[in-house]
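Apart from one protein chain that is not included, each protein chain of the complex appears where it belongs.
Chain IDs A, B and C follow the sequence of writing; residue 1 opens each chain.
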Amino acid sequence: MASFKSASQESAAKRIGSFLAKLVKHQIFIPIAALLILVIFNLIADPSFFAISLDQNSLGNPVFSGYLITILDNASELVILAIGMTLVTAASGGQDISVGSAIAISGSVMLRVLCGTNSRPEVLQAPIIVAFLVCCVVAMLFGAFNGTLVAIFKIQPMVATLILFTAGRSVAAWINKNELPIISDASFGYYGNFIPGIPIPTPIFIAVACMILIALVLKFTNLGLYTQSVGINANSSRLNGIDPALIKFITFVILGLCVAVAGFIKVSRFSTINYSVIAKDIEMDAILAVALGGNALNGGKFNMGASILGAYVIQFLTTTLYKFNVVSSALPAYKAVVVIILVVLSAPIVRDKITETWKKLAPVKIAKEAS
Amino acid sequence: MLLQKSAKERNPLMNRHSISDTNILLYITFAVFVVMYAAAIIFLGSGFLKPQTFFSILNENAALIILSCGMSIVMISGGIDISVGAVTALVCMSCAVNLDFNGGSVLTAILLALFVGLMFGLVQGFLVAYLEVQPFIVTLAGMFFAKGMTTIVNSTQFNVVHEGFQKLKSTRINIPGMGSYNKLGIVVPAYVEIGVIVAIITVVVLFMVLRWTKLGRNFYAVGGNSQSANMLGINVKRTKFLAHILCGLLAGIGGFVYFLHVGSGSPSHASGAEMNAIASSIIGGTMLTGGVGNIIGTFFGVLSLSTIKNIVSSLGLDEAWWTNITVAAMICLFLLIQSVVLSRKNKNKL
Amino acid sequence: KAAPEASKDATAASVEPAAELIKVGIINNDPNESGYRTANDKDMKATFTKESGYEASFAYSLKNDEQIAAAQKFIQDEVDYLLISAAGTSGWDSVLKDAQAAGIRVILFDRTIDADESLYEASIVSDMALEGKTAVDWLASQNLETYNVIHIQGVMGSSAQIGRTGALDEMVAANDKWKLVTQQTAEWNAETAQQIVQAVIDSGKEFNVIYAENDDMAKGAVAALDKANISHGVGKDVIVIGFDCNKWALEELLAGNWNYDGQCNPFQAAYIDTIIKDLEKGTAPAKKVVIMQEKGFDASTITQEDVDKYGI
Partner (left out) sequence: MQDGAILEMRGISKYFPGVRALHDVDFTLHEGEIHALMGENGAGKSTLIKVLTGVYSKDAGQICIKGSSGSVSIRSPEDAQKIGISTVYQEITLCPNLTVAENMYIGRTKGSLTHWKKINTEAGKLLDSLGIPASPTMQLSSCSIAVQQMVAIARAVDMECKVLILDEPTSSLDDQEVSKLFRLMLDLKAKGVGIIFVTHFLDQVYEVCDRITVLRDGKLVGEYVIGDLPKVQLVSKMLGKELDDLSGIQKNADEIYVGRTEVPVFEAIQLKSSANIKPFDFAIYRGEVNGFTGLLGSGRSECVRAIFGADKTTGGTIRIDGKKARISKPLDAMKHGISYLPEDRKRDGIVGDLSVRENIILALQVMKGFFRPFSRAQAEAFADEYIKLLDIKTASSDTPIKSLSGGNQQKVILARWLLSNPVYLILDEPTRGIDIGTKVEIQKLVLKLAAEGKSITFISSEIDEMYRTCSRLIVMRDRRVVGELRGEDLTQNKIMATIAGGD
């Protein structure tokens, strides 16, 4: 009897072991594990981290607040950029480092259209939707510029986008002649903050909409197959009728669109812009999000969900560090340590080792329990 | 019988000396640099005619040259290191604190610089080579870490007053026959700083290492195709490890040269230097995809990049935004020339 | 050559300004950094024109090393004066020595640097420490029971950050009633400032003062307060302090949403102009270091005139 029991337990343990091994091997495991680690850490350190309360804001509208809401809210732009960055990375095997600058440009364009010639208009000079569309077109044009350099002229993405990275913020300043446009119309602020009566920050909705959109696109078109195929082997792809240059170009244009949306949220948050610091260093975070999602930065296969989770991990981490009041200037050092721990844990070699030890340990544990 | 034609007859192409990708990119860089400088002399005149303008470029960029060399090496071996700028700042700050507050000497400062660089190289190299984590992420974390550590070491900026160091810092090597008259009619000799000598030695040594040593060739092989390199009997992991160590060490040396040039510690030192180093390497013909590159090219890459900036500041642009836009446009032009020439060459090959 | 003669024959030059333009190389931070910088750059541009006898070249960068490289270039281009608003305080002495050797005179504006006084003719700067002290003194005069301060710093190591932080740090160290709820750098960035304040709000910690080292960051902080329905401004829960006197910031003050704004005067060009004219005449500047006149504005006393006059 006893021996039977232990045998069945052993096989159960094996099953659990192999399930875990499979899970651990799966790409999305990395950001999930990272999130879990952060959640557990916060739970132990201070459970109130997860409290969400319904308050009224200064306009008297009900709003949810709490760290979780803050994380979801603040991660929105990053999530949107991570979507585009994942596609660019997959198809071209490189990264776009100009997204921060491009956000400055698209934000500047948006405000320029809304403000007209006067930098501090009483009323909006154009409907927001028009401004947004113009801003989309401009951002996609800049995306197309990067895309052309990469796809047609075969310049490596990081260098090709270095051009816009260098010029972008100056272009943004030039668009508004260095004026500081400020929008006083409250409705413009809805998109970066709250829509009256809805207690959840609007950027969350926009981010979710983008996620749904990309999920639909990936499901109902071959974008995923084409980008991956081009990223893995452009030669083969061409011989199968895919135009690698076109696909690379398209991913950059899509990233341009993502930039426009992110830029819209950013300028809406404060109804104004600061050319030199808006979306500062966001390119690094966006790339980090892709990498934390376990995607290879030299192109090929990708997992969009993992990238998006990666973006949330970054914001979660940042907010956690703020919460624990880490000495501001030393903050990057802590971030670095966490990132390193995460990527090391997710390194295939390390994960293989972990599964191995787990497999070895599991029967021992069961045996102990049985005896 | 007829099937026994000699190999040469059968393949008409084989006798043609083919220029490798590495070399053609180098030629392009060199040519564009010369043309650009000549154009600057012709159209912008005075300043560019003076030898010291060129030497100033060297003085200002000695550290960047060294950092870019390290960057080129990791890039050739198929990786990237974006921590070098932040490591430079950390090196400066550590050395400054060591000299002024901890009673260090120039020697201890140099050792400290090398140590810091080496440690970054070791750890990053280990993670990249042996745990196979993507180099971009490892070194991004390295950059964050170095940034944080710099302010942990000391959060404000200050000039170093240490005497021995000041002496070293103000040592100038005059170049005979290249001086020029100043406004007051006195001859100002042309000079380079010690850092330039270090940089040139680095360039020459590394050029030889990459060209003639086994290790150097292994960098190319691993960058070209690491799987193949492994099967050719090259220890890929060790090679990558060494590339990062070398890059780290060069970041240490470059950091000290930077320190010697500015003579101060500050958290904002060398910010963005990694991007300049990457851009210089690429302008000099190193490919981010690995396996292609040349140190001499990198050297000219740095010079080209800063000449571009110099030209822009001499253009007398009236609005601030033109500065960056023009710099970007010129980089763009440069890359386009490179790209077009390269694709022409590849077309001819077929 | 012509240049040495011109400086020897200084009187001629000043009598007939159109004949011999004075070459100035102006090294500034990028004007898109902030409203302050934009105003400062405009002021310089408006002053150093051909009409007033100058041939000005500009170089912009937020990076110290790029600025130094630009300075070297101006030296080789043989400008007569080098006007510098340094991005960082350190690392300038060697290039200043080169300028001296080349017979080029240096005038610092807006920002001091850490170098021997003999290396420059004059410096026209804001006293950031004083700005900080004025603000902190104003805050102390509010006689709050306790001071729980959220301190949002600028880019670490910039002279504005050092000066404005120093005053607050001193007060906190010296006084038990003053506490820092958090002290973080937002690097002049409104978004980051918002995140920092948001984190404090989410944590439920008590605070009643926001000390932001510039207007942008104060704006970010206030956005976070608005979201959480924490009142701020005159007679409200939280005191908001900013710096730079952007016009929109002073309007916030006028509306009673903020409490205090420290001025940072960007208009140094006129001073520099006089000094150069003096130097050309052969007279040394009256004062080597000119400290800009600066005020602090209290929301309860500010007027529309102040906004129009001092807003930038």
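As a working rule, a contact is a pair of C-beta atoms (placed from the backbone, for glycine too) under 8 Å apart; a residue touches a chain by one contact, two chains touch by 3 or more.
It should be emphasised that the depicted structure is a prediction, and the values quoted were computed from it without experimental measurement.
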Displayed chains contacted by the hidden chain, counting the whole assembly: A, B
Of A:57, A:237 or A:303, the residue in touch with the unshown chain: A:237
Sole residue of B:47, B:70 or B:223 that reaches the chain not shown, by the stated touch rule: B:223
Contacting the left-out chain in the complete assembly, out of A:154, A:301 or A:359: A:301
Where the missing chain touches chain A, by residue: 219-223, 225-226, 228-229, 232-233, 235-243, 300-301
On chain B, residues whose C-beta touches the chain left out of the figure: 1-4, 6-8, 10-11, 13-15, 17-18, 20-21, 211-218, 220-221, 223-225, 227-235, 291-292, 347, 349-350
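To be clear about the criterion, only the chains that are shown with their structure count from here on.
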Category of the chain touch graph - line, ring, star, complete, other: complete
Interchain centroid distance [CA atoms averaged], chain B/chain C, Å: 34
Averaged-CA centre spacing for the pair chain B and chain A, given as whole angstrom: 31
Multi-partner residues of chain B (each touching 2 or more other chains): 151, 155, 267, 320-321, 323-324
Chain C residues counted as touching two or more neighbouring chains: 30-32, 41, 156
Chain C contact footprint on chain A (complex, rising order): 48, 55-59, 63, 65-67, 70, 74, 120, 169-170, 172-173, 178, 180, 182, 193-194, 266, 269-270, 272, 274-280, 318-319, 322-323, 325, 328-329, 331
Contact footprint of chain B on chain A as seen in their complex: 93-95, 97, 149, 153-156, 158-160, 162-167, 169-171, 173-174, 178, 284, 287-288, 291-292, 296-298, 327, 329-337, 339-340, 343-344, 347-350
Chain B residues within the chain C interface of the complex: 46-48, 50, 52-53, 56-57, 59-61, 151, 155-159, 169-170, 181-186, 188, 261-272, 306, 309-310, 313-314, 316-318, 320-321, 323-324
